[in-house]
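Take a look at the structure below.
Coming up: chain A.
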Amino acid sequence: MYRHSHCEGFQQDPTAQELGLAGPEGGLGPLEQLVAWMRKRSLFVLAFGTGCGAIEMRPLMTSRFDAERFGIVNAATPRQADVLVISGYLAIKTLKRVIRSYEQMQEPKYVIALGSCTINGGMYWDSYNTVKQVHRYLPVDMYINGCMPRPEALIEGFVALQGRIARGEPGGYQRYRERIDWYKANQRRVLGDNMLPDYTYDWYHAGGIA
Partner candidate 1 sequence: MLDLLDSPGMVHTIYVLGSMALFSIGLYGLLARRHLIKIFIAIAIMELSVYLLFIALATSPGETAPILADGLTRFAGMADPVPQALTLTAIVIGMAVLAFGVTLAIHYHRLTGIRDIDAMTELKD
Partner candidate 2 sequence: MALPLTPIWFIALPLLLAFLAPLWARLRLLLPLLFGAQVVLLALAAALVPAVRQAPLLETIVIAPPLGIHLHLDAVALLLVTLFHGAAALLALFVWLDEGVAHLRGPRPFVLLLLLVAGCDGMVLTGDLFNLYVFLEIAGVTAYALSALHRDRAGLEAGLKYVVIGSVAAVFFLFAVVLIYLQTGQLNIAAVAADFAAIPAPMQVLIGLSLLVGLGIKAELFPFNFWVPDIYQGSDPAVASLFSGVLVKAFLFVLFHLAFLLLADPRVAQVWLMGLGAATLLVAETVALRQPDLRRMLAYSSLGQIGLIALALGFTSEATTAGALFHMVNHTLAKLLLFLVAGLLIRRAASARLEALTGLGRQMPLAAGLFVLASLSVLGLPPLAGFASKLWILTGFAEAQVFWPIALILFGALLEAGYYFRWVKALYATGDAPVARGPAPAPARSAYLPLLLIAALLLLLGAAPFLLEADLVGAAQALLDRAATIEGVLGAQP
Partner candidate 3 sequence: MHYLLDIPAMIATSYVLGFLFYGFYRQYNARIQRRWGPSIFQNLYDNLKFLFKSETLSHGPMFFFGPMIIVSGAVTTVLFIPFLKDSIWLQGFSQHGNLILIIYLFVLGPLGNALAVGSSGNPFGVMGVTRGLTRLMGLEVPFFLGLALVMLQYETVSVHAIMAAQSSIGEWTLVTNPIAFLVILLPFIASMNAAPFDVVGAPQEVYAGPRVEFGGRFLGVLMTQNMMLSVGKLVLLVDLFLGGATNLFILIAKAFALFLLITSISAVFPRLKTEQAVDFFWKVPLGLGVVGVVATVWLQ
């Protein structure tokens, strides 16, 4: 029953998982701690409503769950967002837009992917046009599983992310910057000719991190 589609079979990046989960090396200075705390307390979310997860994102902001008490607010444009939430299954066509949005966000930036579909394709496991493992294309900081995860689960995921931010653990964005060629190669494999223009990621090669 299992069919290989052309978006399968990538070279697995062995360090990918460890890098993100690795603990903090050395402590943070007081200013860094303060900044990290501010970052933790204020997360502007760009909710990319790719699938049914979009439905689950809405209650998060409503009176019942009230994510705002954690400082989590919706942002309108990627320029202002800190967290990109990929909510649900991700078609290849959408992937391009997601990548574009992610690259437009200003660092530090984090990616939360929610739902089984983002992890392994979920019920679209054999679809020809669904991305099975999002972390091959974008540095996912946090997967929240479930089909779909309830808002409580989302809040838990966010709180976990906040914890990591407060601890100053390196975010996925650093990984993305360091391994840009690998990510781009993967993206190119699925997007092919439909690849984003060069200028959208050229600057990653320029180096120079403040």
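Throughout what follows, a contact is a pair of C-beta atoms (placed from the backbone, for glycine too) under 8 Å apart; a residue touches a chain by one contact, two chains touch by 3 or more; residues count from 1.
A word on the picks: all candidates are chains of the complex that A comes from, given by their letters.
Owing to the predicted nature of the structure, the values given are computational and were not obtained by experimental measurement.
All listed chains 1, 2 or 3 share the complex with chain A, though the touching one is 3.
The touching residues of chain A, when paired with candidate 3 in their complex, are 35, 38-39, 41-42, 44, 63, 66, 68-71, 73-80, 82, 104-108, 209-210.
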